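Structure, as structure tokens:
Coming up: chain A.
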Amino acid sequence: MRRAFLPSVLKTAALILAAIGCTGDEAESGGGTVIISSAADADALLPPLRTSVGGRMMSELLFDPLVEVGPELNTFGDAGFASRLAKSWSWSADSLVITFALDPSAHWEDGHAVVGRDVRAGFAAIREPANGSTTLSDVTEIDSVHVVDEHTVSMHFRARSAEQMYTASLVFPLPAHLVDTIPAGALSTSAFAQHPVGSGRYRLVSREPTVRIELAAVAGHYRGRPGPDRVALVVSKEPSTAIAKLWTEEADVFDVLPPPDVAEAAMHPHVQLVRTLGFDYTFVGFNFRDPRDTSRAHPVLADVRLRRAIAQSIDGTSIVRALFDTLARPGAGPFVRAQAAGDTTLVHPAFDATAANAALDALGWTKRGRDGTRMRAGQRLVLRALVPAPSANRVRAAVLVQEQLRGVGIDMHVEKVDGQAFGAARDAGAWDLIFGGWGTTPSIRGIRGTWGGRAHKGWGRLNSGNYASTAFDAALEAGFSSLDTATARGHFRDAFRTITDDVPAIWLYEVMPVSAVNARFTLPRWRPEAWWRTIADWRLDPSRAMPRDARPKAK
Partner candidate 1 sequence: MGRSAAAGAPLTGRNPRVAIALLVLLVVVAIAAPWFAPSDPRAQPDLARIWEAPSATHLLGTDSAARDVLSRLLYGSRVTIGIATLAVLVSLTLGTLVGASAAVLRGVGDAVLMRITDAMLAFPRLLLVILVVAGTGDPGTFSLAILIGATGWMTTSRLVRQETRRLLATDHLRAARALGVPRRRLLTRHVLPGLAPTLAAAAVLSFAAAVPLETGLSFLGLGVRAPFPSWGNIIADADSRPLAHWWLVLFPTIAIALTVIAANVVAEGFARRAREDAASGGGA
Partner candidate 2 sequence: MSVAAQEPATDSLLRVTDLTVRSARVERPLLDGVSFTLDRGRTLGVVGPSGAGKSTLALAIARLLPRGLSVDGASTIHLGGDALHELDANAMRAIRGRRIGYVFQEPALALDPAMSIGRQVAESAQVHGVPEGEAATRALEWLERVGFPDARRAARSFPHELSGGMRQRALIASAMILEPELLIADEPTTALDPTIQDQVLDLLARLRQESRTTLLFISHDLATVAERCERVIAIERGRIVDDRSATEAVAAYRARRAIPSFEIPTPEPGTPLLRVRDLEVEYTMRGLFPWGAAATRTHTAVAQLDLQIARGEVVALVGESGCGKTSSANAILRLVEPRGGSVLLDGLEMGRLKREPLRRLRRRIQLVPQDAGASLTPHLTAEACVAEGLEVHGLAEGATARRKARELLAELGLPERVARAVPRELSSGERQRVAIARALAPDPDLLICDEPLASIDETSRAQVLTVLSTRRARRGLALLLISHDLDAVRRLASRVLVMYLGRVIEHSVGDAALVAPRMPYTQALVAAIPTGDPSARLRRSLLRGELPILSPPSAGCSFQPRCTHPLKDERCSAERPMLLPVGPAQPTHHVACWHALQAP
């Protein structure tokens, strides 16, 4: 359970008081303007098209899904889900069909009512390959969407699974009366994509790519008017500049503060910190295939005893402390602690340099070259590590790991590559080690793509290290197809034990992000995986209002 932060409990109490006390005067002092400072722009404004965090943020403020997982992030069954555009739902007998009744008061920003055709349009946009939607691989279980009548749709699934409702929550309806006329695959370059008409609690006012995006509150929204009148995403390519704007109050929110800036925040009374769980984990992955000929097994790393020896020669705790002080924890496995299915009782190879040296000697890597690198049959123990240049933390981690491996006689070469080229190099498998990282969702379904065996149909697309374990795949399969949560968890635990013993990677760290928000806003309960979804419930303290908070003239 994530540790509720004491101040945020006080905050919720103040929130309730404010709501009861003086609803009257809140209206004319305005709900305030929230400026989100970010180092990356929103790449697209439509849910099916977005890939970056900024894109998710903006598209999920502009569009509402049918249903949404609750604050507990319980993705199993449907108990933990709140209704959005779908007021209510019902399951078919064989629980392969879910029928949703749409909320009659839900309207598009241009006044049209939200109807069944819109849900089908939303689903079709995800399925269209040319749109390159990242949620495509997560909705493969949905076979089709049928319009029953004006306000009812039914969603047909290929197979029963515990997370069917979570899959449904990934579908964002699109205004069919605007989208159906766009030819297949041309959605991303359409006028609609640049000036979307949404169903969410905010609408688009203006957009200046790579500079800023401005949203305004939708007055008559079916879920009520949101607190803040305006929300803006302001982009600063240089992270230090983006963060600096917090200290000068030129911006209000920055969602993942680097450790040194967390210390700095303490010196600024007008900034409040929110600590939450992270949804990204970083690891040093091994390549099971020979980079020079991917059909052959890796001559060195294919042997689990060597992988274990390498794991033992890395002092994870001191690396995490050096990089993040207390703002990250050693990795728990191929998942994050915030995921309900995660298992924090796994035992990973502990740091033990002497054991590592002994193991390496045992494996025949005895002779030492001039620079201390171990040799076997004339071959030096050299490992090429692929590191993404844009991620400062991973670059520094690579330098620390490199030095620790040098201690046990392993020569690790750091190959820094920029963002785009990193993806290509990762998939090409032209490396021995990879400082990789995955963003996850409350559901652990992503693990099929990242660690699932490639032999398994549709699995292992991102498993560029070629880790293949039939036992692991079988356990996962069983977990996903079981209906009740308890049996599902049992299977997942078996899968995690198997993968832990195989040591396909060294689970380096899982960042516990700290976000900074201007203290003039009182915050609702902070959703770790998507904090922006509750921005509507932010309340401005009228006494600390800033010039930009004045109620905007009717635009």
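One rule holds for everything that comes next: a residue touches a chain if its C-beta (ideal position, glycine included) is under 8 Å from a C-beta of that chain, and two chains touch if they have at least 3 such contacts; residues count from 1.
On the choice of candidates, all candidates are chains of the complex that A comes from, given by their letters.
Quick caveat, the model's predicted, so the values are computed rather than measured.
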Check your understanding: chain A in this complex: which of 1 or 2 touches it?
Key -> 1
Point to revise | candidate 1 contact footprint on chain A (complex, rising order) | key: 238-240, 243, 258, 260, 264, 315, 318-319, 321-322, 387, 389-390, 392, 395-396, 398-400, 402-403, 406, 414-418, 420-421, 425
